[in-house]
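Questions regarding the structure given below will be posed in turn.
Note that one protein chain of the assembly has been removed; the remaining protein chains are unaltered in position.
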Amino acid sequence: MSISFASDYTKGAHPKILEALIANNLNQMPGYGTDAICDRAKLKIKEACGCPGAEVFFLVGGTQTNQTIIDMLLKPYEGVVAAGTGHIAQHEAGAVEFSGHKVLTITPAGEETDTDRFGSEIGKISAVELDAYIEAFYSDGNHEHMVFPGAVYISHPTEYGTLYTRKELTDISSVCRKHGIPLFLDGARLGYGLMSKRTDVSLKDIAELTDVFYIGGTKVGALFGEAVVFPKGCPVQHPVPVIKQHGALLAKGWLLGLQFDTLFTDGLYFEISRNAIEMAELLREKLKEKGYTFLLDSPTNQQFIMIDNDKLKEIEGQVGYSYWQKGDSTHTVIRLATDWATTKEDIDRLMEYL
Amino acid sequence: MSISFASDYTKGAHPKILEALIANNLNQMPGYGTDAICDRAKLKIKEACGCPGAEVFFLVGGTQTNQTIIDMLLKPYEGVVAAGTGHIAQHEAGAVEFSGHKVLTITPAGEETDTDRFGSEIGKISAVELDAYIEAFYSDGNHEHMVFPGAVYISHPTEYGTLYTRKELTDISSVCRKHGIPLFLDGARLGYGLMSKRTDVSLKDIAELTDVFYIGGTKVGALFGEAVVFPKGCPVQHPVPVIKQHGALLAKGWLLGLQFDTLFTDGLYFEISRNAIEMAELLREKLKEKGYTFLLDSPTNQQFIMIDNDKLKEIEGQVGYSYWQKGDSTHTVIRLATDWATTKEDIDRLMEYL
Amino acid sequence: MSISFASDYTKGAHPKILEALIANNLNQMPGYGTDAICDRAKLKIKEACGCPGAEVFFLVGGTQTNQTIIDMLLKPYEGVVAAGTGHIAQHEAGAVEFSGHKVLTITPAGEETDTDRFGSEIGKISAVELDAYIEAFYSDGNHEHMVFPGAVYISHPTEYGTLYTRKELTDISSVCRKHGIPLFLDGARLGYGLMSKRTDVSLKDIAELTDVFYIGGTKVGALFGEAVVFPKGCPVQHPVPVIKQHGALLAKGWLLGLQFDTLFTDGLYFEISRNAIEMAELLREKLKEKGYTFLLDSPTNQQFIMIDNDKLKEIEGQVGYSYWQKGDSTHTVIRLATDWATTKEDIDRLMEYL
Partner (left out) sequence: MSISFASDYTKGAHPKILEALIANNLNQMPGYGTDAICDRAKLKIKEACGCPGAEVFFLVGGTQTNQTIIDMLLKPYEGVVAAGTGHIAQHEAGAVEFSGHKVLTITPAGEETDTDRFGSEIGKISAVELDAYIEAFYSDGNHEHMVFPGAVYISHPTEYGTLYTRKELTDISSVCRKHGIPLFLDGARLGYGLMSKRTDVSLKDIAELTDVFYIGGTKVGALFGEAVVFPKGCPVQHPVPVIKQHGALLAKGWLLGLQFDTLFTDGLYFEISRNAIEMAELLREKLKEKGYTFLLDSPTNQQFIMIDNDKLKEIEGQVGYSYWQKGDSTHTVIRLATDWATTKEDIDRLMEYL
């Protein structure tokens, strides 16, 4: 592969993380995240979120984090409400069901979606639909024989790179609080959402409006790691055994703390996220110039374009991309993702192929 | 309640079952279905199904049976494909997910269904849609990150009283066999399907075309009990502990054997099922006479009518019915179900209220 | 088999239950235990227990009941403490583990037990051992990596027919309350415990000292059914979907209500339990006369004797018994159980063989 825009997790970590790793490599540390580096990283994250009373945990990867958090939020007879396009509904091998819970989808699963939802809405749920769903559930005389909506899952950015506005998030949060249902925001790509030129949502807004969210490291400059934040505290009395039961308690937990400590020092997380956004904007411009059309107008680091099937064959093996879905009879929809380390030169090289 | 058509499980058992119960009450029997009455009942069922090599188990209720069979069929990373209106997808409190498996729905969940599917199709899946779903799954480059389709669930009659034709069943069965996926038919109301005036599907057809099905007792003349038939044998080497783990192994298993032995002696099961169908036909006729319109043209014992909301208030507390869904602004859709014990007098009394 | 003392669930139901069944057979009843008969039965049970504020549920069988209650009591990271000989630890096919929880045994698993525990202690746990176990758990620096003790399971009578004294129950209850851990009493044979000549424990004592228990029907005069009592209310906000998820929600729930209504009318449950005890005392006397020795001095309906292996071969196929464990080189330990319907004539016939 000469150049890849297949995803935002093709590279290692920001050099500062490797430096910190080398510096701490032989310092002996207690296990399972009970070390001072984790403590320091948690403090910095709580400060960045504006919620000193938060509880923060570091987990290793996205599916693991979604599964563990959802299992923490739900009672056994409850399911999690999500968009049909949600990562937990589609691409986590049934990890939520494996833990005993149904994913209750309230929008279609993607390709089938009518085009009206495209643009800035695909991948999102609306407060109105959510409220209607919950109201309908409780007004159904048979609801004791059905799966209770016990938490709401949203991703921001979504799997389509789209973003909630602050107004939308506030409305969803209000619906959740009206019904006493916790709101969980999957921030696997959170940095790219926060640094979008077209967002009015800040990290503090998210901490205020959700009950739990995570700050993705794997896709934003870390080797691996997701920082889970419960702004009002964790609902589980003993989170450690719950995390361990999910196979999610890293022996050398300080590796996670160290990465987030680095990312949340001097705003590195935000700075490198901004790079991905700037490169995505540049990419979009250049693609437009070349006449490519877009599946939707994505404000973040993932761009979805229609590409001629012949062209696609031509670049095969030379340009890394993600197959997304069928387009029309002569085109395919592919995803191109920039990341924290993408350079202008990378874009130039990509455009040579395209 | 003066008269109820709310469901087909409002009454006890056929008098012959009670007689058999009294006759055997103090005969000492070994536990857990290892008795001679169960053996005899199994033989009669295998004969009725035309498959002497079948394995038969007796379980207590429908949700329990669906959960246990599906768990027997699936590998941990597999889900069960079903209609969005399927009982397992809607009204079993997430029992399938509780066992760790996703229900993969390939049609909408009911009310939202566009009216084109109504008539004889609602509640069913089609071989074409099923095949397309499975093909799409395996052609998706990410399918190792998704839930594998590991079994297909259909109900016959469906939750809407509709029936598959032999052609349709054959086609679905062919798709399943092509992909090596077992076909499971939920026959909670099987008698009412087999005795419909408008079916060409026999019990032997079902035994031939499916990999597992059950013959519902709870809704068809028994106090409780479902007879699970694996026409080609059970895929699980030790079914007893699996059944017990699901809380489904009755200590006095002979109670189940005794009921099915009675129902499968001299064709009682079919005879009493026919009564429900005849009463449903009579009911439909009378309702049509009175000008009621139907949600769909159901060929079995469940009839779905549009009823004026004022009328509904009027009969409240006097006529038992099942609320089904909203109709138009002035009407509601309700379900009226006949059963093995419904009499002409019951219909007459109902019509007085309607 | 000419006569069987193999277990206390070899027969059907007390005739009064069959009469009630016949009388109610065609009365139409709402489903899932929402009927008036269930309500009436619950009232009678609450009165018998002396706790009007209790919540009562009717489930179908023992393993199902143990599994469902334990799952209701435990958080995901908790296990249930039990005797190694406990039914949940040995003979329920891992139903508790199937629901995700460990059984934490604090005594050996039976046969290996040193003989000092025999006599009246086998099958029981002690308050002292329980307290030591819980104290040791919390004083272990690694306990966040271990399974938390989240509930305590005892059976009364135990699997060996032994009984707790009121003092012992009170002490266990105190330990549980000290640690904030609910106490669950498996009463599959509760009647036989309450009617023992050698007990000072009443039903009201049990209601006062435990957090949940059940009154066994299957082994004490009912066709099937266990009445679960939460004296201080159920800890789960929505028990119906939890019960349904466990496959334990009977469609014709009134069948359970009707049986317990009958058993708790005019003290029938206690009266028929007393019969089993009287017959067990008679049996013990006669066995002693014949020179049989006992594994332990059981005060309830299960008697465990050493029998010569040659004798055992002789009665094979004529007398039903339960193999219990190996005895010495020439003897085997077998269990003989009387029940609610055992007669003097049954005992006489048995003794002819023995």
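Order as written gives the chain letters A, B and C; numbering starts at 1 within each chain.
The definition used in the following text is that contacts are C-beta pairs under 8 Å (C-beta built on N, C-alpha and C of every residue); 3 or more make two chains touch, one makes a residue touch a chain.
Since we're looking at a predicted model, the values are computed, not measured.
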item: Chain not shown: contacting residue from C:77, C:164, C:184 or C:269; value: C:77
item: Sole contact to the chain not displayed, among B:71, B:226, B:261 or B:346; value: B:71
item: Hidden partner interface residues of chain C, rising order; value: 76-77, 79, 90-94, 97-103, 141-142, 144-147, 323
item: Touch list for chain A against the chain that is not drawn; value: 1, 3-4, 6-7, 9-13, 15, 18, 21-22, 24-31, 60-64, 67-68, 92-95, 98, 218-219, 223-224, 240-242, 244-252, 255, 320, 341
item: Interface with the unshown chain - residue positions in chain B; value: 32, 71, 75-77, 100, 144-148, 236-238, 240-242, 244-245
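Definition applied: only the chains that are shown with their structure count from here on.
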item: Chain pair that, of all pairs, has the most C-beta pairs in contact; value: B-C
item: Centroid comparison with chain C (C-alpha atoms), farthest chain; value: A
item: Inter-chain centre distance, chain A versus chain C - centres from mean C-alpha coordinates, in Å; value: 50
item: Distance between chain centroids, defined by C-alpha means - chain B, chain C (Å); value: 34
item: Multi-partner residues of chain C (each touching 2 or more other chains); value: 240-242, 244-245
